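Omission of a single protein chain aside, the complex is shown with its protein chains in their original locations.
A and B are the chain letters, set down in written order, and residue numbers restart from 1 in every chain.
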Amino acid sequence: MTKEQAEVKQQTKRILNRFGRKRGNLVPILQKVQGKLGYLPREAMLEIAEFLGIPAIDVYSVVTFYNQFRLNPPGKHSIRVCLGTACHMKGGYITLDAWKRRLCIDRGQTTPDREFDLDIVACVGCCVMAPVSVVDDKPQGKVEPTKVDGILLSFKLKKEKQGKESQ
Amino acid sequence: MKTVSLTIDGKKIRAREGEKVLWAALDNGIYIPNLCALHDALEPFAACRLCFVEVEGKKQPVTACTEAVEQGMVVNTRGPGALRLARTAFELLVASLPVDCAHCPSSGSCELQKIAAHLSIKLKTKRFRKLLRELPIDYSSPLFIYDPNKCVLCGRCVWICRERLGIGTLGFAHRGFDRLVTTFGSEPISESKCLDCGECVVACPTGALAFKDRQGIKSGLGKGG
Partner (left out) sequence: MKTTGLQSVVSTFREIKSRAESQWQELCNSGKPVVMVGAATCGRAAGALGVIRAIKDEVKKHKLDCPVVEVGCMGHCYAEPIVIISKPGYPPICYGHVNKVIAERLIREFILGDDPCLEFVLGALEANELVPSLSDFPRARFEKKIILKNCGHIDPEQIEHYLANGGYTALVKALQMPPEVIINEVGRSGLRGRGGAGFPTGQKWEICRNAPGRPKYVICNGDEGDPGAFMDRAILESDPHSVIEGMIIAGYAIGARYGYIYVRAEYPLAVHRVRIALRQARKLNLLGKNILGSDFSFDIRLFQGSGAFVCGEETALIASLEGEPGIPHHRPPYPATDGLYGKPTLINNVKTLAYIRHIIDNGAEWFASTGTEESKGTAVFALAGKIVNTGLVEVPMGTTLRQVIFDVGSGMQNGKRFKAVQIGGPSGGCLPESALDLPIDFDSLTDAGAMMGSGGMIVLDEDDCMVEIARYFLEFTQRESCGQCTFCRLGTKQMLEVLDEITKGQGRIEDIDMLSRLAEDIKAGSLCGLGKTAPNPVLSTLRHFRDEYEAHIKEGRCPALMCRDLIAYYIIPEKCERSCDACVGSCTTEAISANKKRIKVIDQEKCVKCGTCLSACPPQYNAVVRLSPPSEVPASK
């Protein structure tokens, strides 16, 4: 086992200590573990299965069923394009295309530099601000292609500033 | 044991109280198409949607696997409404499968062939678009081949592996059109905790799980065949 795998195991165990060994706790456990690790590594899923006394495939079934869970590490910044009805009709799909074009990734992917991950979200209930993109968990209203460029530019500037400061 | 009497396709039969219509019919030699039904399962999956029958007094066709028998019940397995639903469900299934019986090891024992004959439907249906998934075939087990493209998601293998044998190698993953039967982490069978007992292969109604020796296909050959 690599050092990282051992670390994942340890962290998972620490979270599991706070739960009872009830199957009904599976989803909350997965949420907590992903909240800590950013995704659900293989070792974490195996650890959880052992803890609950269920076959590992059952954990995998649940993880792959729900949108919320990810099997791969996320990017530093998360972009979620809302494709609720109002957002779609006001051009959410055009916004999604703009993100894809600028980040050069498809939905469900992370940029090679691990800066951004892009996905869609069914509806965040901010229909009046359509089209909405949720950037780092903050819903932003009226995100059209030009605003996509604006948001990316502000990240770039922030990063450059941090870079300068750390020099 | 309390029994009730009912009529299926004009034939008077007796069945255990609480029994589902599907099993009452099959036990009495009346065939109703089905893929996902397992007599021993605690609850019917009701997933394949092939076992539609018409029950006198009910407006809509019902699935025979979920409908309990009742005293005096009159069931028609060949009513036009029931057949229409069963045919659509079946055509939807085969439209998403690679149909190539000539090269399939399960040809002859495949339940899809039996159902097609029963419903008078060609396996190569023209009604719907062909929607193939093109998933990799798993040749890794020494005993059998798993071709997920030929899987109808009936869940028999999953149930056998998990509920009857208590192994829990196979399970469902993902959802919607991407739903499939697979192992933990979608690893090859040989790297999973499979014990190579072959029970899942026996349970499979199609060519998705097939023994290697019976048809002599060597690993790596023939895709989707």
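Heads up, the rule we're going with is that a contact is a pair of C-beta atoms (placed from the backbone, for glycine too) under 8 Å apart; a residue touches a chain by one contact, two chains touch by 3 or more.
This one's a predicted model, so the numbers in the text were calculated from it and none came from an experiment.
In the complete assembly, the contact with the undisplayed chain comes from B:Leu93, out of B:Leu6, B:Leu93 or B:Leu170.
When you scan A:Leu83, A:Ile105 or A:Leu118 for touch with the missing chain, the hit is A:Leu83. The missing chain lies against subunit B, touching residues 43-50, 52, 60-61, 63, 66, 81, 84-85, 88-89, 92-93, 95-96, 127-129, 131, 153, 172, 174-179.
For subunit A, the list of residues touching the undisplayed chain reads 22-28, 30-31, 52, 61-62, 65-69, 83-89, 91, 94, 97-98, 101, 121-130, 132, 137-141, 144-146, 149.
Here, only the chains that are shown with their structure count from here on.
Put simply, the C-alpha centre of subunit A and that of subunit B have 36 angstrom between them.
Chain contact summary for the complex, subunit A toward subunit B: residues 42, 45-46, 54-61, 64-65.
Of all residues in subunit B, those touching subunit A in their complex are 162, 167-175, 182-186.
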